[in-house]
Every structure is written in C-alpha cells, then in structure tokens.
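The complex appears here minus one protein chain, its other protein chains still in place.
Labels A, B and C are assigned to the chains in the order they are written; within every chain, residues are numbered from 1.
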Amino acid sequence: MRLSLKPSLDRSDYRYVHYVRTRFAETDAMGIIHHGNFPAYLEEARAAMLRESGFPYEEVRAGDDGIDFAVLEFYVRHRRPLRFDDLVAVHVVVEDLTRTTFQVGYLLTVEDEVRATAVTVHGAVDGRGRPSRMPAFMTDLTGSGH
Amino acid sequence: MRLSLKPSLDRSDYRYVHYVRTRFAETDAMGIIHHGNFPAYLEEARAAMLRESGFPYEEVRAGDDGIDFAVLEFYVRHRRPLRFDDLVAVHVVVEDLTRTTFQVGYLLTVEDEVRATAVTVHGAVDGRGRPSRMPAFMTDLTGSGH
Amino acid sequence: MRLSLKPSLDRSDYRYVHYVRTRFAETDAMGIIHHGNFPAYLEEARAAMLRESGFPYEEVRAGDDGIDFAVLEFYVRHRRPLRFDDLVAVHVVVEDLTRTTFQVGYLLTVEDEVRATAVTVHGAVDGRGRPSRMPAFMTDLTGSGH
Partner (left out) sequence: MRLSLKPSLDRSDYRYVHYVRTRFAETDAMGIIHHGNFPAYLEEARAAMLRESGFPYEEVRAGDDGIDFAVLEFYVRHRRPLRFDDLVAVHVVVEDLTRTTFQVGYLLTVEDEVRATAVTVHGAVDGRGRPSRMPAFMTDLTGSGH
C-alpha cells in the first residue's frame, strides 16, 4: 500500500477548492448521496485544479506525450452524509510526488462542516497504459502553497 | 424524429430476453430505481443479445471495420417503478433496419408485470464517429424470429 | 404516449439556461460522453430552474404536500456528441401543463452549436408515489416567458 498521505481536517492545509452541487440522481434509498459518487466528485475537483492551473487535463491527454493519470489507489472516510442539493467544497492538495506517482488529499465540507476526507494515489501512464515519467508541471501543483 | 417503433406490451413479440438485477447504488431518495439507470440496463441487454448471437460487441468494435453503434435517439416510458433487488426481464427486438440505422424495442417486466417500455435508434459509425455501412449480421438479429 | 412537445432548435424559445461541465467519469470507450448521463444533466437543469425560481426541489419534496415530480417519459435525440470538459448550456422550457402532468423541453448546446434536444414528461406524485394535484407554482414556470 503506497497510500501514505493523511488528509488534514484544517482547510488551510489545502491549496485549491472546487465546489460541486450534488445531484438528485446521486441520492440513494437511504436518502443520502450514495458513496459511489465520491470518485466523480474528487475527479471533478482534480480536473478543475488542472484547468485553473493552466494545464487542462484534455491538453495533457492529447499532448505529445499523451499522459494519463491512472488511479492506483482510492480511499474515502465518510464522516457525515451528503444530501441532495448540498454545495460541497472539495479542498485539494497534491503531495508525495515521486518520479512516477503522486498523492492527492481531499477535505469535503458543507457550510464549513466536515463531511469526508479522501486520498487518491495516481501514476502517470502513456496512451497504452504503461508507466510514464511524471510531467514537469506536477511540481508546480504540489504542496499547500504556503 | 426517426423513432417509429411502437414497443409491444406482449412478450411474445420480442426475440431475446436478458435479466438485470437492480443495484442499491441505482436507487434514489424516492426509494425507487432512478430513471437515469435505464440507458445502462438497455445497453446491457443489447450487449447480451450480441454475445448470445455470436457477434460480441467487443469483436465488432475491434474488427477490420471497427464499427460502433452510436445511440441517435433514446425513449423510455415508465409505467411502474423498479425497486432495489428486482430481477428485471428486459425483452428485446430489433426492427426497422435501414442501410445505416436500426431501432430496438424493449419491454421491461418484473414477475410478468410490465414496468417500462423503451425504444433506441442506432446508427453504425466508424472509429471516427462517421456514419458507416451496417454490418451484414444485423439482418440475422432483426425481427421477432417467428 | 403523452409526449407531445417538439423541442425547438432556437435558444430564444427557452426560458432558463443552466450550465453543466461534463466529467471524465461520464466519458466512455468511444471517447465521448455516454448517453446514459443525459438524464442526470437534464435533472440538474430542472433542479437549478426550481432553485432560481424560488421553489427549491428539496422544499417541494419536504413540504406539507411532500410532492415529487416522477419521470413518466424520457426522450433524447443526440445530434452531435459531447466530450470531456465541455461546458454544456442546457436550455429549458416547461410546457403543456395539465392538472397532473407537465412536459419539459431541452436544447443542449456547446459554444452555440446544437448537440442534443430532449423532452421529459413528469407527473406530480405524493410521498407514496400516487398521482397528486400539481403545485400551483408550476404555472409560474410554464412557457418561454416572452
């Protein structure tokens, strides 16, 4: 298990924030947001971070190197449920950059109340899914920026 | 609107049947299966029909012609809701084959009770998404088989 | 088939617009947005319309009457595919209001190019899924507002 990042509960430890409005389609019969939607929320936040940082994921994927960021590990701790129509702040920090992998930590809050923390581990892969060297711009995204 | 097929409520008008067990992840806060899952149910039934007929979709897609069946139109009429853990019989019939398109009719039942009817209209496209000639085997799949 | 609304290709025939950013999770192996995501896009636009109009769906559902808007029929015509990271304008108009049902028309565009049109037919139901009288505020939402 490479997953080593411990996601902080303090928003100031995160560098980016992206807002996701939950959908009714994402609720389940328990009346809450089904946990199966969290991968999409986290991924949307990563894509927004790349876009705002000037490295849109579509360009990264379509570039000379044709790099994808495969998900190697995925971890979520649910602390309080999300509900329909919640505006969720997804706080994001990139850490633990190596030559081929990086880790992303997440703190999900609604009106400043913690709902979940999460970690994803990613590897750079080429168009055929083989491990590839990490693009240089990942260094710029790493850390809390303080 | 090319959609012309009127899906029958009589199971004997359908040639194939495929069973789908609904998932808890597919329920919503109304306690029923969310309507957004029907595209996946119908598609799973089409893939099963192709597999049983000896034309697995993966081989069709990977073949010399690299044909995909793009969804041009999609229609569902919900008659009674599906619920979690229902074993849904998806009855399928292919009709209205033209040089570039075909239509598929569906009847969804649970323990012989009608829950929904549906129609999809498909076009053959090549790997770049351009209209392509319909594969010859589609003729074999067409009609109720009686 | 109650579905009678013919969705216009002219944006000025629609009263509301809501923007949806497509997710990578919503792509498929054809490299486009899978058609199974359209129900969620249309529903998100309806929820935004209700929120902006002062009738949040959560309040409608939780109110004295506990009204839900069940989806009775669902139709989409796909004209050109959506791709990852597209910012989709979902134009919405409510029409054909009856005592128990209404229809919603949709025009989906990306940078003013038409991608799809759609229609949904809805019925007001109470907490047990039985048909219910339409809330009075639906009258305010109906029509193009011109």
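Assume contacts are C-beta pairs under 8 Å (C-beta built on N, C-alpha and C of every residue); 3 or more make two chains touch, one makes a residue touch a chain.
Computed from a predicted structure; not experimentally measured.
The chain not shown here is touched by just one of C:3, C:25, C:97 or C:110, and that residue is C:25.
Among the residues C:36, C:105 or C:123, only C:36 touches the chain that is left out of the figure.
Looking at chain C, the residues touching the absent chain are 24-25, 27-29, 31-32, 34, 36, 84. Touching the omitted chain from chain B are residues 21, 23-26, 39-40, 43-44, 47, 51, 56-58, 84-85. The set of chain A residues touching the chain not shown comprises 1, 3, 29-30, 32, 34-40, 43, 61, 68, 70-78, 81, 129.
Throughout what follows, only the chains that are shown with their structure count from here on.
The chains in contact with chain B as well as with chain C are A. In this assembly, the chain whose C-alpha centre lies farthest from chain B is A. Separating the centre of chain B from that of chain C, both taken as means of CA atoms, is a distance of 23 Å. Centroid to centroid, with C-alpha atoms defining each point, chain A and chain C lie 29 Å apart.
In terms of their C-alpha centroids, the spacing between chain A and chain B amounts to 35 Å. Touching of two or more other chains is recorded for residues 29, 32, 34, 36 of chain B.
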